[in-house]
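First up is the structure itself, then whatever we jot down about it.
A single protein chain has been omitted from the complex, and every remaining protein chain is retained in its original position.
Right, chain A next:
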Amino acid sequence: MSLMEVDGLTKAFDGKEVVKDLSFGLKTGTCVALLGPNGAGKTTTLRMLAGFTHPTAGTIQFDQQSLTTDIRQYVGYLPQFPTFHTWMSGLEFLVYVGQLSYLTNAEATDRANELLEKVGLEDAKKQRIKKYSGGMKQRLGIAQALINKPKLIILDEPVSALDPIGRREVLNLMMDLKKDATILFSTHILNDAEEVSDELLLLHHGELVEQGALENLNHLDQTGKIQLNFSVYPEKLESQLKNLSSIKHIKPVGQGVEVVVSDMDVARIEILQLVMTKEWPLTKFEQAKTTLEDVFMKVVNS
């Protein structure tokens, strides 16, 4: 079932289109990464979905309803640089935004305490936000996005500004959140997308260049890498390999080579046949998993 359907979403600032004709759907209960280099239009897209920026063209459907109702009550949003009323304590701020979401004072307080515990801020809840560290603010930002039990959680670069420990904490938190809600988050860090997301939307220059489940991305089938290691480095290895039709690129790595191939199935047979006829002392034949980075670089560079 589809929680959100976006069709032809376009945004132009002063005639310059920063988001061009995006169409995608978010399935209920998935975690989707909106991936792209800086300036690809990720933040603009998320701000349109959260209702801050009005699309120049296109429609957003939420839960089978068009956007005539106020979707803000179903969406939790974490901006890229969350700013708070820093003179308030973490607890006060959460209770405030909870009440803004039509919770009663008692409900908001219960929910705020529950969330503060979940994001690991219960010891600091009475402290002024002024005294919070960057990581603590980010976690408070996530807590405030969850205050009204949203169906969709939109997180703009939730981990980019954090140190490795903070990043780990937030990623774990996101894994946990996946159980109850649909998550859409943007990032330019490939590992994060790979780690927690079920699906990807790859944005480049405002256009959606790739979408789908990570393992199904069609770029992945076409090319691949094979790592070959030898106990003794064979003579004329590279020139011999170069003659094979399926091999596009060869890079020496330590005791062997890394080859980029155009067709994995053909290359596997060709290489192994060559190894057998030449009797090369092969110690390792590894089909390297094409990582998201490969896809990303391929799309961005093409």
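Rule of thumb we're sticking to: a residue touches a chain if its C-beta (ideal position, glycine included) is under 8 Å from a C-beta of that chain, and two chains touch if they have at least 3 such contacts; residues count from 1.
Everything below uses one rule, namely that contacts and distances are computed from a predicted model.
Asker: Of the candidate names "Hydrogenase 4 subunit F", "Glutamyl-tRNA(Gln) amidotransferase subunit A", "Alkaline phosphatase" or "ABC-2 type transport system permease protein", which one corresponds to the UniProt protein name of the undepicted chain?
Answerer: "ABC-2 type transport system permease protein"
Asker: Sort through A:Y77, A:F185 or A:F296 and give me the one touching the missing partner chain.
Answerer: Of the candidates A:Y77, A:F185 or A:F296, A:Y77 is in touch with the missing chain.
Asker: Which candidate, A:K27, A:H85 or A:R168, sits in contact with the chain we can't see?
Answerer: A:H85
Asker: Write the list of chain A residues that the hidden chain touches.
Answerer: Residues of chain A in contact with the hidden chain: 47, 50-54, 70, 72-73, 75-77, 79, 81-85, 87-88, 92, 96-97, 99-102, 141, 144-145, 147-148.
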